[in-house]
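Got a structure for you, questions after.
The other protein chains are all here in position, but one chain of the complex has been omitted.
Order of writing sets the labels: A and B. Residues in every chain begin at 1.
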Amino acid sequence: MKPYFARMLAVAGALVAGFLVVVMHSAMADENPNAFNRLMRPASERNAPPEADGIHDPTADGTLMLQPPREAFSNLPKSRSGNYVDWNRAIDDMLIAPRSDIRNADMNAVVLDLNIVREVKGSMPDVVYPHKQHTQWLDCSNCHPAIFIPMKGANQISMASILMGEKCGVCHGKVAFPVSECRRCHSKAKPVDQNQSGS
Amino acid sequence: MRSKPMMLSAMATRVALLVTTLFFLAAASAATASGDPLAKRLAMVHTLLFESSAAKQIEGSDTEAALAKRREAISLYETAAAGGSMETRQAQLNQAVAMLYEAVGLVSDGAGGEQKARRDFENRQSSLQALLSAHERIMKEKGKSQLHTLLLAEIEEDSEMAEALLAEGQFVEARVHLDRAYEVTMLSVEHARTGETLTRELKFDTPKDEYAYELDRNDTHRMLVKMLLKEKLESQSTQNRIAGFMEAADSYRDMALQHADAGDFIEAIDALELSTNELVKAIRGAGVYIPG
Partner (left out) sequence: MLAWFACLTLPAAIVWAEYGDIIINEKAEREGMSPVIFPHWFHRVRFQCSVCHVDLGFKTKAGSNYITMDKISQGQYCGACHNGEIAWPPETCDLCHSGEPGLETGIKGGHQTSGPGIY
């Protein structure tokens, strides 16, 4: 009967955690009425444990043995969306060290420190694409040449195509940070005079 | 700030509710816990042994060793299903599953392993070609350094070796050489480009190119209206507020399409810019700021 006791404990634990979150949430709301952003998921809904996430079967023993994301993320730097984890800072701060080789933990992937700036029309800030952060996760062959041809001027990229799941949208908006985080890519502001005359 | 007694009484109410919830959930959980605690696992292993594609593959073969292994797995499963201590039964089930995998390994055609190895090889090869062409452009731009020339010779040697081995059907060895060529190319590119910033300027060769860009930009903003205002558009007042902008955006876009049909791309670009401006106004009008 051990697994059932464990399950009860897990359910009770989840309830207590939910309770604490609700209490903390309402306490915070009491202090700062402007803190709430209705477009953002409340903290209590984020990183739900498998048995409460709506896709795992809560009656399966396996489900209860899986690690809840909230537990895994507890010491990782936060972000505003996606997994609510700043994965790049987690690497930079050496809180995680994802392997580049299945078996060899000491193998280091080649990191390319090369920025590509793409100018865009209007007062929308230009896009900066940092190879560095990408090659901390990916190999050249993940993107070249299937998604991007490594040649200046060879790639037509638009937000429309990204939202359709092409180009950057192969990962961003699915697994990598969401496309609603506009300023993480559109990060290079334009000179002020152009800003004023721009549409 | 709320007073302390009020906070306490709110806490008490929450605790009371929590206890009630816990009680109901405990009752529900106890109800589902009746019956054989291994029932689900037994059912899964049964599926694997009798209904899975692996089971059918073994059944359909005439490899006696595989058929015997499956029979052995089935008898282990039956022993586990009959009863015994939890630990023994779990171990028996694990062994049954492992045996079925062994059995399917005996009849499998390599699970398409060769096909996948070939596909992976070709993917890596096309990446190598892409990196090599980038490498060539860098050498043209910066002038051939001695190091790069040396590396290129090494890359070509490995790359040719990989091709030759592949032709002989030696996937694993071919892949080793291909990977080495790839890694050296990657290091050479990294060495040449590290610390740089390349800018892709916004300039167009022809008005037609700029028209294509503007059309894309207009499509993008239409999608942004849907994405950014998804929840807000549920309200009738927001819909009314942005309706005028959307109509104007549509009519400017129609104008642009007509100009483009007539071959007047300069006028078409202007009309599209006006249309996109209306879309920006719609988004801002609904309370979401985006740059224009």
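By definition in this document, contacts are C-beta pairs under 8 Å (C-beta built on N, C-alpha and C of every residue); 3 or more make two chains touch, one makes a residue touch a chain.
In this text the structure is predicted, and so the values were computed from the model without any measurement.
Engineer: The chain left out touches which of the shown chains?
Structural biologist: Contacts of the omitted chain with visible chains: A, B.
Engineer: Could you tell me which of B:Arg71, B:Lys116 or B:Lys144 touches the chain that is not displayed?
Structural biologist: Residue touching the absent chain, from the options given: B:Lys116.
Engineer: Tell me which of A:Arg89, A:Lys132, A:Lys152 or A:Lys174 is the one touching the absent chain.
Structural biologist: Residue touching the absent chain, from the options given: A:Lys174.
Engineer: For subunit A, which residues reach the chain that was dropped from this view?
Structural biologist: 15, 18, 22, 45, 47-48, 50, 52-58, 60-63, 65-67, 69, 72-73, 81-83, 85, 87, 96, 98-103, 109, 136-139, 141-142, 146-147, 162-166, 169-175, 178-180
Engineer: In the whole complex, what residues of subunit B lie against the chain that is missing from view?
Structural biologist: 13-14, 17, 21, 24-25, 40-41, 44-45, 47-48, 51-54, 57, 93-94, 97-98, 101, 104-105, 108, 110-113, 116, 119-120, 123-124, 227
We adopt the following convention: only the chains that are shown with their structure count from here on.
Engineer: How big is the gap, in whole Å, between where the Cα atoms of subunit A centre and where those of subunit B centre?
Structural biologist: 13
Engineer: Given the complex with subunit A, which residues does subunit B contribute to the contact?
Structural biologist: Residues in contact with subunit A: 1-2, 11, 14, 18, 21-22, 25-26, 29-30, 32-33, 37, 40-41, 86, 123-124, 126-127, 129-131, 133-134, 137, 182-183, 186-187, 189-190, 193-202, 213-214, 216-217, 219-220, 223-224, 227-228, 231, 273, 276-277, 280, 290-292.
Engineer: If we count contacts the way the header does, which residues on subunit A are in touch with subunit B in the complex?
Structural biologist: Those residues of subunit A that touch subunit B are 1-4, 7-8, 11-12, 15-16, 19, 22-23, 30-31, 39, 59-61, 110-125, 140-141, 144-146, 149-153, 156, 158-161, 163, 179-180, 182, 186, 198-199.
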